[in-house]
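One structure is given below, encoded as structure tokens.
With one protein chain removed, the remaining protein chains of the complex are shown where they sit.
What follows is chain A.
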Amino acid sequence: MREKRLAGRTVAILMESDFVEQELHYYQRRFTEEGARVEFLTRLWGQDSLTFHGHEYKEPFTVTGDLESADLSAIDVLIVPSGMVSDRLRYSEDVHELAPAVRLLKEAFGDPRIIKGVICHGLWLAAPIAEVVKGRRVTCHNNLVGDVHNMGALYTDQDVVVDRDLVTGRTAEHCAAFARMIIDLVAAGRPAETVYRPDFTFSDLVAGYVTGFERGEISLRTNDGRPVRVRLTSTTSAEFARNLSEPYLDASAHLEQLLTPGNYVFVKGIFYYENGSYTVEAKALTFLGRQPGQYAFEQPDWWVKQIHELGRFYRRAQFGDDGPIDYAAYRTMLRLGGEKADQHVQETDTISRMVYGMSSAYMLTGDEDFLEVAEQGAAYLRRHMRFVDRDEDVVYWYHGIDVRDGGERKLFTSEFGDDYDAIPMYEQIYALAGPTQLYRLTGDPRILSDIEGTLRLFAKFFHDPERGGYFSHIDPILLSPHHEALGPNRSRKNWNSVGDHAPAYLINLFLATGDERHAAMLEETFDLIVRHMPRKDSPYVQERFHADWTPDTTWHWQQDRAVVGHNLKIAWNLMRMMSIRPKDRYRALATEIGEKMPALGSDPQRGGWYDVVERRLAPGQHVHRFVWHDRKAWWQQEQAILAYQILAGLGGGEEFLRRARESAAFYSAFFLDHDEGGIYFNVLADGHPYLLGTERFKGSHSMSMCHAAELCFLATVYQRLLLDREPLTLWFRPRPDGFADRVLRVAPDALPPGRVRLAWVELDGSPYQLFDAEAMTVKLPDSASPVTVRAHLAPVED
């Protein structure tokens, strides 16, 4: 049943003879069906009731409500209807006194809580109290236009007009639209007079393209096409976006050249309310490139430099600048400047994520220090975090260890509230992220053996052979997803347990091995995503499920909520899958998400991407509500950049390219910590870093050089190979026992077949010929020690 929007409300309708029958019956039914009490009031002249007759059909209508004793405090809406009702009610036997109905109307106008609905000839009743409508916008029957002018009202040629708490309608013919407007206003819980209109001074960010610059005023068009005008002041500063470790670059001497149409700019400004609207005065401008239309992050070395700086930051924070790499000193929790907090936990996933970042940094830079940090990290994971289960022939990973006082207490189950006392799939998945990325470089058979053991764990204990997919948690003793000790995590599946295999390790594992088993597992997970996650009840995907794939809308913080970045992550990875096992429905869903998400998850005024929102709108809402805040998290920006880059790179067009640039612009302007190094966790909607609580840290469970490094690595790959059609050189370091088939696979990501070829290979500094250009593979020689391979990839000319 539909919600009754006027439940508990009272609508009073004035009555007299010569009413319009259809109109009155319409109000009776319409307001009643919305749950309102409908009351008819007239001047009873001391009688118990009076019976009136309609204008058209002379229909009798008996009224028992006396307007002279009406209690306005119990009335929410007072309607003066069409016909001759108003004229009859303004009769007064004493020409020096107002008629009782006029007095009632005057009192009602004195209370902005009461909606006054006046239609057709109804405004006649206000003639003796013209001050109540003076200067207000109204409509009325054409015959009354002169009357309302004389009353000082502002006649407006519309069927229905709202002026704060006064709703007017043209004629009885328009009673439906008139009633609808009244219902909307009452349901919204406030007469128009109390609608909040900001009129104070505030500061905010505008992101947009310059459309003009004249006499110190910039005209901008925001990402969603709204015009904004911004004035420069004598104290407006301007800078260029800069990379980590680069000094401040002043741009204020180049404004005339930079403020040319089409150039993208961020404006931090002050909004002053005056003369009925806002004047925006710029205080700080940030330009994305030295020349109009240039984007610094599209320079060939932007992301490569950035991953180098990130690698140095985490190297320094964990082990010192150039001291020995000793993981006994590793700590998960790092403060803003990289210093260690008084906390002695080493989490498996944060080490694994750092191994991922360092491996990626080596691949782009060839800096062997990064490789060393990665290799030692993988070895540490093997020695301290791994549980080899001989009975089941599987491997699993501890949540972490507590190394206080030199001891080593295993933290077997997750220490996080979401996953407490359970082994969450999410943590096991991310335990593989770093080792798998490192395996791509070295082919270390010990790493592959652990990956295979963990995959057997997934197949044996997390997989649901009947309904497909992977459960999100298993219990620590029996390794069952159905154990009652799991509580709200019992027999559940979620976005991470199904969808995070691909981005965290599985695509990389397929790239490293070419093993079709992994392609098949990818296909299974993507088929499940396409089948179960898009739902008709919301434009956002469903992220939590029961075993039978019915939605779970009750779980802990998630409830019926959407993580914007998960939607984008699906689009990004579906497009990667298009280069492994393509399906029309993968591309269709990725494109659909890419097209609709800007309106659902991005900030059209300031740029950037939001965090968690309600999947569904409550009645009367037009905007999906933020669950906790309107901050923007670094990793969700990453998902947007990669999703739109790959959508654009795989034939998606200019609109996706624009979104990729806008997303990268926001990230590059606001997420880089130029003071301390590294990347901020969250920024406020206007781009200022949010530095309170856990969001101040640089090493928490997902921060630790994972997403930021992944962005540097893949943005380089997509920008150069797919968008700019420029070559890219990568570094590898195969061990003598690396890769059982002695084949090094150098494709940096899942790329469309035929788009990129391996142009040349260098082995330990010398040209090397044993490679397959099309397959992007290198046949490795026998060697006694690790060899350094440089692989030069080049786009194939059309």
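Operating definition for what follows: contacts are C-beta pairs under 8 Å (C-beta built on N, C-alpha and C of every residue); 3 or more make two chains touch, one makes a residue touch a chain; residues count from 1.
FYI, contacts and distances are computed from a predicted model.
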Chain excluded from display, named as in UniProt, from "Phosphoribosylformylglycinamidine synthase subunit PurQ", "Sulfite dehydrogenase", "ABC transporter ATP-binding protein" or "Anti-sigma factor antagonist":
"Anti-sigma factor antagonist"
For the chain that's not shown, point to the residue among A:D111, A:D204, A:D389 or A:D418 touching it.
A:D389
Identified contact with the non-displayed chain, of A:K134, A:H149, A:R226 or A:K410:
A:K410
Across the whole complex, list the residues on chain A that are touched by the chain not included here.
383-392, 398, 401-402, 404-405, 407-413, 476-478
